[in-house]
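A single protein chain has been removed from this complex, and every other one stays in its place.
Naming follows writing order (A and B), and every chain is counted from residue 1.
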Amino acid sequence: MNHEAIKELLYKMADDQLILGHRNSEWTGFGPLLEEDIAFSSMAQDKIGHSLALYTILNDLGEQDPDTTAFTRTADQFHNTVFTELPNAEYDFSLIRHFLYDTAEALRFEMLGQSSFEPLAQLATKVRGELRYHTMHANIWVKQLGTATKESISRLQQSLEFALPYALGIFEPSPYESDLINDGIFEGEKALEEKWKKKVESLITQTQLQLPKWETITPHYGGRIGNHTEHLQPLLDEMSEVFNIDPTAEW
Amino acid sequence: MKSLDPRVNRLPQTGSANTTPKVPLDQFGTFQVFVQPKANKPFQHEGIVHAPNLEMAYVLAKEAFTRRFTCVSIYVAETRNIHVSVLTEGDDDAYDHVSEAAQEGKKASYEIFHMFKRGKQHQHVGTVEATNPNEALWLASKQLRTEKQVFNIWAIRTSDIRFTNQEDLDLWLTLPEKKFRDAAAYKGGEKLKTFLDASKK
Partner (left out) sequence: MYGGGNTFEGIKPDEHTGEDPIQLAEFEARIDRGEKIEPSDWMPKLYRKQLIRMIEQHAHSEIIGALPEGTWITRAPGFKRKMALMAKVQDEVGHGQLLYSAAETLGKSREEMIDDLINGRSKYSNIFNYPTFTWADCCFISWLVDAGAIVNQLANAKGSYGPYCRALDRICAEESFHLKYGHHCVIYLASGTQKQRDMFQEALNRWWPPMMHFFGPSDKISVHTEILMKWKVKMGSNDDMRNQFLDMYVPKIWELGFTIPDPNLKKDTETGRWMYTEPDWEEFKRVINGDGPCNKERLEVRRIAEERGRWVREALRTPKTAYLTPLA
C-alpha cells in the first residue's frame, strides 16, 4: 500500500477538519439563536475530534504526535483547502460553508467506508452518525433560510456565489489519485466531486436560491500543496499562542 | 472595541448602542422535547426549544438535550399540541378529575405522559386509541392508571410528534465516546500525587 498517498489523503482531511472546526468554534457564544449556538458548537467539536482521530492515524504511520502536528506547523505546511481558512464573516457564509463542506465530507467518509486502508474504513463507519447530523442540520437550515425572507434568500445567494469557487477547491486533484484508486483506498477527488455536485443541486433546487452553471465557476486550488491566503498564518498563530509559550510544557 | 478576546476584535461593528425596542413576543414557537436515555427506559420530558417548525425543533433539540450523558432516541412536539389535565397536590390524583368523554370523529392514537411527583419530569407511560384528547385522558384513566399517584397527565396525538426514524438512530452512535465532555476523563489524582510527593522533598 502506498503510504505517501495515504498520508497525503489523511493530512488534507485532518487539516480541513481542524481548521474548519477551529473557525466554527469562533461562533460559540455569538450565535444567532441559543439553540443554534449549541448545535453549531457541537459540530465544531466533532470536527476537531475527527482531525484528532486522523492525526492519530498519521502518528501510527510514523508522523509526529497530534498536538505537535496540529500546533507547531506553519501555514505552508498545512494541506487544508483554502475554503476552510476563510474568516467566518456573517452567519450566511458560515452556514453555506458548513453546508457545502460537510456535504462533501459526509460523502467522502461514506466512500471511505469501503476503503482497503482499514483504520480509515473503521473511522468512517464510526463517525457516520455525526456526519448524518451535520448534513441533516445543514440541509434544514439552508432550506429554511433559503426560502424565508427576502433578506435571508439574498444573503444566502451572495454567500453561495462567493463560496462556490472555494468549495470546488476541496476537490483539488491529488498527485496520488490513481494510486489511491488502484489500491482501493479511495475512489478519488473526481468521483467525490461528481457525487457532491448532485447532492448540492438536489438541495438547492428545493430553495429559492440559484445555482450558477458549474462550468462558469473556476475552482480555487492551491491549499492542498500549501498555498494559502493571508488568513491561515494568523489563525495558526492564535491557535498555538498558549501552546507555544512552552511547547515542551504540559498544559 | 479593543478586547482581550481575539474573536471580539474581529466582530463587525454593527448598529448603534441603542437597539430598536423589540416587539413583545416577536419570537417563534416552543416545542417540548422528550428523551429516551436508554433502550429499556421510558421517554421523559427534558425541556423546550424555540424553533419555527417541528423538523428544525428536532434538529436543535438533539444537541440542546442529548450532547451529554446517554441517549438512544428523542422526540419533539409543539407546545400547542399537548393536552394537559388538571394539576393536583397532596394525595389528590389527577385521574380523579378526568371525566368520561364522548367519541367524536375519527380514532387516532395518543401518547400519554404522567407526572408522578411535583418537580419531576413527565414520563411516557403508554398509548391509547381515542377520537379526541379528552377521550384519550378518559381512556388513559381506564387503561394506564396504576396504584402510583399521578399529579398531571399529558396527551399528545401520535401524529403530532416528530419521532426518531430508524435511519436516525445512528445520531447517537459516538455519544458514549465523547469522553472530553465527561468528568471521568479529567482524573488529576496521579499528577497531583506525584506533585505533592515531589514538593515534600
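Here, a contact is a pair of C-beta atoms (placed from the backbone, for glycine too) under 8 Å apart; a residue touches a chain by one contact, two chains touch by 3 or more.
Owing to the predicted nature of the structure, the values given are computational and were not obtained by experimental measurement.
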item: Residue among B:51, B:112 or B:161 touching the omitted chain; value: B:51
item: Absent-chain contact - pick from B:89, B:147 or B:167; value: B:89
item: Hidden partner chain, touching residue among B:78, B:111 or B:135; value: B:78
item: Contact residue for the chain not shown (choose from B:39, B:102 or B:196); value: B:196
item: Touching residues on chain B - with respect to the absent chain; value: 1, 3-8, 11-15, 17, 19, 21-22, 24-30, 32, 45-53, 56, 64, 67-69, 78-80, 82, 84, 87, 89-90, 118-122, 152, 154, 180-184, 186-188, 191-192, 194-196, 198-199
item: Positions on chain A contacted by the hidden chain, ascending; value: 22, 25-26, 28-38, 41-42, 44-45, 48-49, 52, 66-67, 70-71, 90-91, 144-145, 148-149, 151-152, 155, 238-243, 245-246, 249-251
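Following the convention adopted for this analysis, only the chains that are shown with their structure count from here on.
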item: Inter-chain centre distance, chain A versus chain B - centres from mean C-alpha coordinates, in Å; value: 31
item: Residue ranges of chain A touching chain B (in the complex, touch as defined); value: 26, 30, 33-36, 38-39, 41-42, 45, 49, 87, 90, 126-130, 132-133, 136-137, 140-141, 144, 238
item: Chain B to chain A touching residues, read off their complex; value: 6-7, 10-12, 49-53, 55-56, 59-64, 67, 167-168, 170-174, 177-178, 180
